[in-house]
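Have a look at the structure that comes next, please.
Apart from one protein chain that is not included, each protein chain of the complex appears where it belongs.
First chain written, first letter: the chains are A and B, and each begins at residue 1.
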Amino acid sequence: MDNNVWQKLQSIDPRALYVVVLVMISASIVLPGLTLPIIPGQQSKDAFNAVVKAANTPGSKFMLVSGWWSASTRGENDPQTRAILTHLMRLHVPFGVLSFDPQNPQLMDNIETSLAQKYGYVYGRDYINFGYQVAPAQTLKGIVTNMKGTLKTDWHSKPLETFPVMANVNSIKDVAAVIDITPVSSLDAWLGLVVQKYHTPFIYVPTAVMAPEGYPYRDSGQVAGIVIGVKGAGDYETLLGVKMQGTQVSTALSMVYALIILLVIVGNIGYHGARRAAALQAAGEGRGQS
Amino acid sequence: MSADYLHHLLLPKLLLGAIGTIAILSLVFRENKLYRLFEHVFLGLATGYGLATTWTQVLRPKWWDPMVGGGEWIWILAAPLGLMFYGVYTKKFAWMARLIFGLYFGLAAGTVFQGFAEEYVPQIRASFKPLIAHGAVTAAMAVNNWIFVIILICVLVYFFFAFEQNSAVIKRSASAGRVMLMIAFGAIFGSTIMIREALLIDRIRFLLIEWLQLGHIFR
Partner (left out) sequence: MRTLFHSIPHTHPLYYVALLATVAAGIGILALLQALPTRLRRPLIALVTFLGGLYYAAEFFIPTGWGVHKGVDGNFLSPYFDKVANISSVLGSFSIGLGVFSLIGMHLRIASRRRESWGFSLMLLISFVAMTIFTLLNEYAGKSVVIPSVAGHSSITNHDIYVVLFNGGLASLDSAMFALIGFFIISASYRAFRIRSVEATLLMASAIIVMLGQVTLGSWLTGGLPSHGPLAFFRFENMSEYILVHLNAPAQRAVTFGLALGVLATSLRLWLSLERGLYFDQE
């Protein structure tokens, strides 16, 4: 094959690729019927079961949902949060949202408010938003012994003592499970400073890029389950029997992955073809000279 | 195009989001002024939001209200101490900023000591896996445990820089560790792609479903 062909295979205009990916994503989102069934992974099932188990243990059912995400990772963390909070509300579990990013309280509130209307949850009675916390490590260490003293107010500066949902929640001992929804490396902080003291079940809900680092902790039992990225959100929705954003984007994700794998193969065919052609040409020239 | 649909398209929240998204994504085709405009707008919004939120959700409930409403006068000391950060802007007082940064370095180091044992001792304990099939440990589990332990040791050996890796056993273990790391990095790379594409898909979904409501047309 002509060397030009190999070079052409390696030099498709990236803008053409961008148009192709836009068309593929748009088609898979807009057109009905382009859906493949979701098979929930083992990690998502373990996380789901861990939440159910924590909700059924005797004593306080209050769960702490920690959010480190902002709109920059909304594509993954938003569907994960919706799935998790849907589950908590279905289980009638009271929960508090702790944020470590300035945008997170408002983003969480958008989700809480829309779901609360559906499940009859009332702010202050069934759930609470503690707001943005600076100094995460010190704050997490503080909530181990004195949650109200550390957090003091909700995100609108109202004292925590005035909320019925916080009546019997004083420290991490009164928390049935911690669910950490994060795009950053927050495992160290939670596992090292908080949950190990009273072996509070910890469910890790990271973006996909942070997920591989959670597996050693899953192996040691420090993490009860991992909900990995938007795929995990889709799994969780399947386990809940609902179809939300996680399910809607799964087909689009499949198509983009197929395109990426195809491009890697095409690029490598072009690369190795060009190398082989160059080697043959050099060998031919060498024979010609001799 | 119905009046309701037009009204929906022109809702300020959605319209601003849509124009902003298209402006930012237009960068992939060509650098342009619309992108730069919205890039600057984003920076301004983010900075303003961070500043306002720090007051409403941190300083006001934890400093101002206890100091003014709660009578805790000692909190006023936070103001001159907090001002030390701004010493970086002057040559004369720059060293004071290092004083307060030093305090935070110390606090961070302290929390590392607090968390180290709780986080890593279970990891060490979990590395000692049963290697012989017996009782509850099936043959398949024992094989997997052998694989786990061998990979763990090989990768640890690869990172031993404290002594020269002269012995053949050490060299081969380190090479095997390097190979295993490639597999782990491949898994990380595969996961990285998911998040990046999910963010893109989310924006396209916003434009097509939330703004243009195209999903309704085809269902």
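Observations on the structure shown:
Rule of thumb we're sticking to: a contact is a pair of C-beta atoms (placed from the backbone, for glycine too) under 8 Å apart; a residue touches a chain by one contact, two chains touch by 3 or more.
What you see is a predicted model, and the numbers here were worked out from it, not measured in a lab.
Touch with the hidden chain on the side of chain A covers residues 10, 12, 14, 17-18, 21, 35-39, 41-43, 70-75, 103, 106-107, 110, 133-135, 138-139, 141-142, 144-146, 149-150, 152, 156, 208, 211-213, 215-216, 218-219, 228-229, 231, 250-251, 253-261, 263-264, 266-268, 271.
The missing chain lies against chain B, touching residues 12-18, 20-21, 23-25, 27-28, 36-56, 58-59, 62-63, 68-86, 88-89, 92-93, 95-96, 98-100, 102-114, 116, 119-120, 123-124, 127, 144, 147-149, 151-152, 155-156, 158-159, 177-194, 196-197, 199-203, 206.
Just so it is clear, only the chains that are shown with their structure count from here on.
The geometric centre of chain A is 11 Å away from that of chain B, both derived from CA atoms. Of all residues in chain A, only 14-15, 18, 21-22, 25-26, 29-32, 72-76, 78, 102-103, 105, 131-135, 137-138, 141, 152-153, 155, 157, 183, 188-189, 191-193, 196-197, 207-209, 211-212, 216-217, 219-222, 228-231, 245, 248-249, 252-253, 256-257, 260 touch chain B in the complex they form.
Within the complex formed with chain A, the chain B residues making contact are 28-29, 49-50, 53-54, 56-58, 60-62, 65, 107-108, 111, 114-116, 118-119, 122-123, 125-126, 148, 184, 187-188, 191-195, 197-205, 208-209, 214-215, 217-219.
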